[in-house]
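Missing here: one protein chain of the complex. Every other protein chain is in place.
And now, chain A:
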Amino acid sequence: MSTSDYDPACLPDLLPLYYRRLFPFSQYYRWLSYGGVSKNYFQNREYQSFTTQNELEKEMQKMVPYKIDIGAVYSHRPSQHNAVKSGTFQALEKELVFDIDMTDYDDVRRCCSAADICSKCWTLMTIAIRILDRALREDFGFHHLLWVYSGRRGVHCWVCDDAARKLSVAARSAVAEYLSLVKGGEETVRKVVLSDPIHPFINHSLSVVERYFQQYAIVDQDILGSKESVDKVLAVLPEDILSFPDLAVSFKDEKDPMKRWNLLCDLVLRKKSNSKKGGQYFDKEIMLQYCYPRLDVNVSKGVNHLLKSPFSVHPKTGRISVPIDLKELDTFDPFEVPTISLICEELEKPRAEEAEEDDMKDKENEQEAGERRRIRDYKRTSLAKYVKVFDRFLEAMARSRKGEMLKKSDLQKDF
């Protein structure tokens, strides 16, 4: 059993334990300090800023934060906020972030709505991660991407390259818009419009969607099963397609959703060869409307926007916001993500013999002991493998920073 019944009422008791013995402080601090400038973040709606890991640990253990949101790096320390004229208080550096929330897909998923998710609609997150990860790396040249499960119904992406941190608001908004294909709110029926020529980015994205579409949309979501959902799909089609006599008839006769989809695709081919303009892409538009990632541009744009921190605890589900290993993306199961209750429980399990030896060493050096105990502790829980993912991510960043510094010192001929 992986969840171990989580009761929000237990949170006040579990959190102190979590921060004392499980939270991966040294990795976390490493990550926060990569700007070279001390980062600032909110705890319980108050500014906090720290310069050493010890300070960070002590403060967090004292405060036992329910919510940790991460914001930008500021040019002056927040305590000077009032003294400094507004406008000169500039956010200097902040990762480029993306927030994908399942509720933004409510109009196209039938299995759940609002805060609920299930294994059927989770595929949408898998698709989103694949498409965005590829684009951010291949099109934009970013290397250090951290994908994190939000703890309930979505995922976040933190792009931590230096270049990403230095992006202006205009640049962030341009990147987010480049990545946006699904446009329009409740009044818009047809949310994806494609025209010639189709940009290579769209083609790449389509090839990802195509891999998942049949299983996800036709089978799991059954979008061409019932009359109601068929009507929704057809509502997106252009007038002249809908008036095709074959369409209504064939859908009546053919009940198999897969065959219905094939019929629609055939219509596209026929339309293409008939019309002079060519380039009717409504089959692709449907696939994109039902599957393409929907991101909130405002989250990515805002340098002052706050995003939930990795390794924070979601108060409603108790799940830890864990990094996602892209190598195992297809098997990632949000329902297998450990809750705070689970890992606290796992802590109580009887210890192995080797542990006693370490206990002796501990008495020699208290602080180091604290560290080691903590390292031992989370390693005994389901949290371990997620911290490993974080470790790998941090190592890659460290390597590339070393490489950069070497390059710089070579240029300066510093030996």
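Simple rule for what comes next: contacts are C-beta pairs under 8 Å (C-beta built on N, C-alpha and C of every residue); 3 or more make two chains touch, one makes a residue touch a chain; residues count from 1.
One rule holds for everything that comes next: contacts and distances are computed from a predicted model.
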Task: The complex's invisible chain, by UniProt name, from "T-complex protein 1 subunit epsilon", "Cell division control protein", "DNA primase large subunit" or "DNA polymerase DELTA SUBUNIT 2" - done: "DNA primase large subunit"
Task: Residue, one of A:C10, A:A171, A:V219 or A:A396, that touches the chain absent here - done: A:A171
Task: Sole residue of A:I198, A:L242, A:M258 or A:A398 that reaches the chain not shown, by the stated touch rule - done: A:I198
Task: Residue of A:D13, A:E138, A:D253 or A:E328 in touch with the missing chain, whole complex considered - done: A:E138
Task: Absent-chain interface as seen on chain A, which is shown - done: 138-142, 163, 167-168, 170-171, 173-175, 177-178, 197-203
